[in-house]
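Removed from the display is one protein chain of the complex; every other protein chain stays in position.
As written, the chain order gives the labels A and B, with residue 1 at the start of each chain.
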Amino acid sequence: MNLFEFCYGIIHWLVDLVNNLWYRLGDVLPWYFGDFFTGVGDFAASDSHLSFMTILLESIIIILVALINVLNFLWIFRKISGRILDFYGPYYVGYRIGGWLQNLADGIKLFLKEIIVPTKADKLGFFLAPIIFVGSSLLILSVIPLSENFGLSTNSSGEYVPAGALFALAAFSIAPFAILLAGWSSNNKYTLIGGMRSAAQMMSYEIPLILCAASVFLLAGSFNFVDIVDAQRDIWFFVPMFIGFVVFLVCLIAEVEIVPFDLPEAEAELVEGWTTEYGGMRFGLFYMTTAIRSYAGGALATALFLGGWQGPSLIPDEIWFLIKAYIVYTVFMWLTWSVPRIRIDQMLGLGWRRLLPLAVLNLLIAAVLKTGGWF
Amino acid sequence: MAEMWINMGPQHPMTHGLWNLRVKVDGETIVDAEPEVGYLHRGIEKICEGLTYPQIIPIADRLCYGSSFTWSHLYCLTAEDLMDVEVPERAEYIRVMAIEMQRIASHLMWLAAYAGDLGLSVGFTNAMRDREVFIDLLQGLAGSRLTYNYPRIGGVAHDLPPNFERDALRTVRYMEQRLKEYEDLFDNSKIFMMRNVGIGILRKEDGIDLGVTGPSLRASGASYDLRKDMPYSVYPEIDFNVATHKDGDCYARYRVRMDEMWECCSIIRQALKKMPKGKWRVVAPRNAPASTGLGRVEDPRGEAVMYVVGDGSDKPYRLKIRSPIFVTLSAAPKILVGYKLADVVVIMGGLDMCLGENDR
Partner (left out) sequence: MSEGDERGSTGTNSIETAPSRIDADPGQRVLRALTEAFPETVSDGAQVKPRFIRARVDRSDLYSVCRSLKDHHGFEHLTMISAVEYDDGFEVVYHITSHQAGLLLELITSAPKTDPTVDSISSIWGGANWQERESYDLMGVVFRNHPKLERILLPKDVLYHPLRKDFRG
């Protein structure tokens, strides 16, 4: 049973439950009311309504699972930084589960804080930026399946969103717009410079990222996550395309803006970068979105290069997928805490002069492999 | 982007204190800079005119939170020069040892702040942890953690605590291991080198002309070290090298401080070994003659000088303090211009700011 069938079952059961009421009402009430309620019941039982509600429920479940993973990621982030930097990390809130509840507590605290808007800020942009940022990041998560059975599909055959990988990458690139908007609308020099830096950084690292993904699409011959993962049944793509894998990871680090590439929010020179003026839950959204994007990045790397949910069947597929994503994220964290921050011009130089040629080389390797008939 | 002024400070993560650096940027390139100081001015020179000579020692401690021992030591040297007090040799060795411990602690705090500026959090926490070891040692010696109030006019407050020598040697041995680790962490990091090599170059002539002293000048190739050039205390009897570097960039400043920490370890060992038995304090006169006294020491940040004028009473008539970082900061615009905005952090971090002594 896949997620679609599961959700369809639930929705069907619910609709049946409620339709009893509608039809009963339709029987009891006079004709002009009764027809209306019978019509409501017929609409509820129609295929289009059922599949729409199913997809809605599916997305809610997927987003919820993703957000729980994001909480895990934040917890891992704090725990690993504690291990590396000689402190405990979260400890007391949720003592028995290793301080896991600390993030919830922080979230509640941020919710209760006052939202402060600078007087001279552009109110609409200031308000919209976090929404666009968090929304576009959640969009990425909605199309990434955790297994063949757990993903957003539109019919019972398990056919996932066509070109889901392409959609994920496209959603990944909306963020610079939100960041630029946040930086500009805050009306602050630090945020402006941070926003500019962020836009420059994301645009220059987007290209090698997508080129590496393109080589994967080339080998797999599809934009669909299921097909891509299926194509890695014999050999995971990071083996033939190791260069591409490394370039992809580096670009991901730049895209999610963590050290060494956290220049837009380099706290030493730009205070908090483009998030300087944000407080309360709006800041919390930005903070959470960083974790969401880290999770999305780890999931993308897993699906495209690390064989997705493939692994010995002792453990369920979904858990395999998550384990791999967590490992990718742990590597990110390990890197983050052990290197200094790079400078913006050096970073752009790295992106354009090193990573882009490597990505093109990787695309060439993929083309050779494909034409050679190995894939 | 048009040119604009950016205020980095008074409350900004870069400043490590309370001061304001106004930088004029063209895009991200600095075209002009202007430090503004004085936010922490407490009028210590004026306060000292109302206190008796021994009462000034704790005030002198408050000049710099990073290296308070050198300042109280400097004050005692100055007052001894004014009053013609001969300090027992044991006290001199104890002071030299403690100053070098303080120098390591100060340099470690600098290293921590510098790593934090560069975004290298692991360097920050590790250096802070190792600084704590030396703070503990000095706490065992003097009784408090940051402001020691340990030297006296005519010696030190009390003798070494029991087993201090053993603890100190153990700490120094530990520190030498850790220093190797730091050099692995920093020098082997490609990004660290990218951020440091060739950034913030201060030429030797400019440095001397602008009055820059201490590690910042020695990194430019001038081997000016008061401990060698004009020795005070018992430094002539101790064998050590002056750490210099010829490049004058941020990496050179980092390198000089690291080398200095190695030298400090060696000086502490020698001081412990050569320390004679005997008295550790003589009683200083209550009133100073109507004369002047001058003390100069090599602070972790440069050349620290105090000039005291006595008028025959038990209070100084005038006390002037020369803060090394105050003069070094005036050279900052010269170093900053032409580099990127992100380099401000590295360059100013490399100068090792301490606002307590800067603003006095």
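Note that in this section a contact is a pair of C-beta atoms (placed from the backbone, for glycine too) under 8 Å apart; a residue touches a chain by one contact, two chains touch by 3 or more.
Keep in mind that what you see is a predicted model, and the values were worked out from it rather than measured.
**Student:** Please provide the labels of all shown chains that the missing chain touches.
**Tutor:** Per the contact definition above, the missing chain touches B.
**Student:** Can you work out which residue in B:E100, B:E303 or B:E357 touches the chain that's missing from view?
**Tutor:** B:E303
**Student:** Of B:V25, B:V212, B:A243 or B:V344, which one is in contact with the hidden chain?
**Tutor:** Only one listed residue reaches the unshown chain, and that is B:V212.
**Student:** Name every residue on chain B in touch with the hidden partner chain.
**Tutor:** That gives, for chain B, the contact residues 37-38, 41, 43, 45-46, 204-206, 208-213, 222, 224, 229-230, 294, 296, 303, 305, 307, 309, 317-318, 320, 322, 326-327, 329-331, 359-360.
Operating definition for what follows: only the chains that are shown with their structure count from here on.
**Student:** With touch defined as at the start, can you tell me which chain A residues reach chain B in the complex?
**Tutor:** Spelled out, the residues of chain A in touch with chain B are 81, 84-87, 189-190, 193, 196, 259-260, 262-263, 266-269, 271, 337-346.
**Student:** Spell out the residues on chain B that touch chain A in their complex, using ranges where they run on.
**Tutor:** Answer in residue numbers: 1, 4, 6, 8, 12-14, 28, 115-126, 129, 189, 191-192, 194-195, 340-345.
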